[in-house]
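For this view, one protein chain was removed and the others were kept in their places.
Now for subunit A:
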Amino acid sequence: MTTLNVEALEAGYGSRTILTDLDLAVPSGAITAIVGANACGKSTLLRCLARLLRPTAGQVVLDGRSVRHIPTRDLARRLGLLPQSPIAPDGMTVADLVSYGRHPHQGMLSRWTQHDDRAVAAALEATRTADIADREVDQLSGGQRQRVWIAMALAQETDILLLDEPTTFLDIAHQVEILDLLVDLNQSRGTTIVMVLHDLNLAARYADHLVAIRCGRLHTAGSPESVLTERTVKEVFGVSCRVIPDPTSGKPMMLPLGRHRAGAGLSTEDTTS
């Protein structure tokens, strides 16, 4: 089983430090969701995990070896990434795009094999995009397009899949569809999934492990029940809330309390009217 750990990580852009002294063990074979306020360093952390950003101190360790010392192609066979806004060149077909997932498995000399075709086919089927394989990616709907990009990352056949806000810009039906798909992959292939998610309730429902980041530091990590508490939400997001059990899944569910329309019965701080 692949292990991914972060040790005393410090990272940023230029002279601006975003992450400080961050330690994290990503549970193998589980789904981890990274949550936090805007600009708290969630995506920066994901970029460090994927080695897109070089830490200024500390390291990311994959199977006991610092990712900095793993050759690029080797790393790409073990760790896949779906960036926040990937670019599909004009007129590229779905089958072509998903075939790029095989790139790290191709050498200068090795030719495309039947195994490559089967891996692409399996990725298309797992994401239910096989029937649109000949369509052009830029003509698909947002939800379809996101499934195609996930298919590309699947064709890469990595043990770990990192996703940067995979549900942003999707309507609620497609958000749920994408998250269900990720759970399928986690269960059928045992893929370790790490994703940045905005929606706390979806994160608590779909992830086995939550990581809350506040101002570039690790605030809390653990099961949804231990992370999604009224106190943590207040500290991490600066918003008061109520946490109740989700009536269907039993996972914690967060109801934010604004200044208005929160109702007297729920609010704890609403003293004036």
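Everything that follows uses one rule, which is that a residue touches a chain if its C-beta (ideal position, glycine included) is under 8 Å from a C-beta of that chain, and two chains touch if they have at least 3 such contacts; residues count from 1.
FYI, contacts and distances are computed from a predicted model.
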From "Rod shape-determining protein MreD", "Iron complex transport system permease protein", "Cysteine-rich domain-containing protein" or "Cytochrome c oxidase subunit 2", the hidden chain's UniProt protein name: "Iron complex transport system permease protein"
Contact residue for the chain not shown (choose from A:V61, A:A121 or A:L202): A:A121
Absent-chain contact - pick from A:A11, A:I34, A:C48 or A:A95: A:A95
Omitted-chain contact residue, chosen from A:T17, A:Q106 or A:S223: A:Q106
In subunit A, positions touching the absent partner: 13-14, 50-52, 72-77, 79-83, 85-93, 95-97, 99-101, 103-104, 106, 108, 114, 117-118, 120-122, 124-126, 130, 133-134, 136, 153, 156
